[in-house]
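Quick one: structure below, then a few questions.
All protein chains but one are shown in place.
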Amino acid sequence: MKMHFGFKILCALLLMYVAIFAFLTPLSPALLQTDLSEIKPGEHSFTLTGYNTHFAEGNNALFLINDSTLSIPCTITEVMDNSHVRASVTMPNEIHSKAFAFVLNNQVDGTVFLESPMKVTDFTVNAELQSSQMPKFQHGEASFFSYPYQPIIMESIRNLMWHVPMWFTMFFLMIISLVQSITVLVKGQRDGDQTIVAINPALIRPHDNKAAMSAAVGMVFCILGLVTGSIWARFTWDAWWTKDPQLNGALAVFIVYSAYFILRNSIQQEENKWKLAAIYNIFACILMFVLLMVLPRFTEGLHPGKSGNPAFSQYDLDSSLRTIFYPATIGFILLGYWIYNIRLRILKIEQDHENL
Amino acid sequence: MKTFKHSLFFIALMFCTFTAKASDGMEEYFYSSGKIKVVVAVSAVVMIGLLYAVIRVDRRVSKLEKKLNSNK
Partner (left out) sequence: MALSLFSEIRLLLGKEWKSEFRRKDHFAALVIYLLSTLFICYLSFEKVADGQTWGALLWVTGLFTSFNAMHKALDSSHHPQLLHLYTLARPTAVIISRCIYHAIQIAALNVCSLLLFLLFFGDSVLGKLDWGQLITGLVLGSTGLGITLTFVASLAQRTGNGVGLMAILGFPLVIPLLITIVKFTRLAIEGVTWASNGYQLMLLVVLNVLAMVLAYLLFPYLWRE
C-alpha cells in the first residue's frame, strides 16, 4: 500500500521543474500592432509595435508582402527601442491582391509577422504582378527555446501547464476507479454465485475503497480544471462560461460523479452499496469518455484541435511546449496518485478501528 | 456527503471570485503585460486547491489520532 519513496521525489522534482520553466521560458517575439490604419498609393510613415522583440539589438529589414508573391521594401527611419520602430513605405499603384502582411527580419528575433492590419483602398489589382525576390524566413536566437506567440492567448499560453494536466490527472484517477469497480463486480460475482453465500467483505472492501477514493481525488482535479478553465476563458473568450462542448462536458462529468457520491451515501447496507456504486461508476466512467473525448469532436467549439485530439493538437507540434507539458502531466498525475494513496490509507485505518 | 459539501463550497468560492473581479480596473490589470496575470491567477488557484485538499487530509489524520488516543 505504501508508495515508493522515489515516486514522491520524482513528483516533487517534476512539479518544481514545471513551476520554474512554465514561468521562465520566454514567449516568441512577435509584431503586435501598427498605427497604420489605411494604405493607398503613395508614401506612408507609421510605427510598428513588437512584443518581446529586439529591434535595437540587430539589423532590421522590413517588408510589406502581398500574398507571398509581391514584396514591397520599407525604410526604417527610427528605432525607438526594442519594441517600437518607425518606418515609411512608398506604395505602387498596382498590387497583387488586398491581403497584406508586415514581415520583419532581425538576427536576434528571426522573422516576425503581422497579418493584414489595415484597410486597403484605391489600388488597381493585377494578379500577374510578381516580385523577383521575396524576404527569406530566418530563425533567430530569441525564438530558439520559447513558447509560440498566439494573438489573443499571448502569455496565457503558459496555462497549458496548469489547466490541461488537471484533466489528464482526472482521467487517470477515474480510470483507476473504473478498474476497481469492475474488480468489485467480478470478485463479488464469483463469491456470491451460490445464491445465499455472503460476499467476503475482506475481499471486496479494499477495491470499493480504492474506487471511491480515486473518484474523490479525481473530483478535486475536476473542480480545479473547471475553475482554471473558467478563469482562462474569461480572458481569452471574454466570458466566464461559454457554450464550448468540452467545458460543458466537464461540468456534466462533475454532476455525474456527484451523483455517484450521493448514491454511495444513500445506501446503508454495505454489500448492496459496493455493488450498486460499482455499477453506477462503470456507467459514469464510460459517460466521461463520451462527454470529453467523443462529443467535442462532433460539435464546433472554442478549444483548439476540435476534430483531432480534442485537447491540444494545435500546440502539440511545438517542442518547447512539449518539454514542459509532458513533465507537468506526469508530475500532476503522480501528485494525484499520492493524495489518493494517503486518503486510501487513512480510510483503511478508520475502517479497521471502527471494527475493533 | 462530505465530498459533495466540499465541492459545493468550492463552487461557491468560484462564484465569489467571479463577481468580485468583474470591475473595469481589475480587467485592465489582468489584460496588462501580455496577460501574464491570468497565468498567475490560474496557477494560484491550482496551488490553493491542492493545498486545501492536503489540509482536508491533514484534518482527517488529526481526527483519527484523537480517536485512537481516546481508545487507548
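Per-chain numbering from 1; labels A and B assigned in written order.
Operating definition for what follows: a contact is a pair of C-beta atoms (placed from the backbone, for glycine too) under 8 Å apart; a residue touches a chain by one contact, two chains touch by 3 or more.
Keep in mind the model is a prediction, meaning the values are calculated, not measured.
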Which displayed chains the hidden chain touches across the whole complex: A
Touching the absent chain when the full complex is considered, from A:L263, A:L302 or A:I346: A:L263
Option touching the unshown chain, where A:Q33, A:S68, A:N200 or A:N272 are the choices: A:N272
Residue among A:F7, A:F144 or A:F283 touching the omitted chain: A:F283
Interface with the unshown chain - residue positions in subunit A: 185, 188-189, 192, 195, 245, 248, 252, 255-256, 258-259, 262-263, 266-267, 272, 275-276, 278-280, 282-284, 286-287, 290-291, 294-295, 298-299
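Going forward, only the chains that are shown with their structure count from here on.
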Distance from subunit B to subunit A - Cα centre to Cα centre, in angstrom: 21
Residues of subunit B that touch subunit A when the two form their complex: 1, 3-4, 7, 10-11, 14, 18, 30-31, 33-36, 38-39, 41-43, 45-46, 49-50, 53-54, 57, 60-61, 64, 67-68, 71
Of subunit A, residues touching subunit B in the complex: 19, 22-23, 27, 51, 153-156, 158-159, 162-163, 166, 216-217, 219-220, 223-224, 226-228, 230-232, 234-235, 240, 254, 258, 261-262, 265, 335, 339, 342-343, 346, 349-350, 353, 356
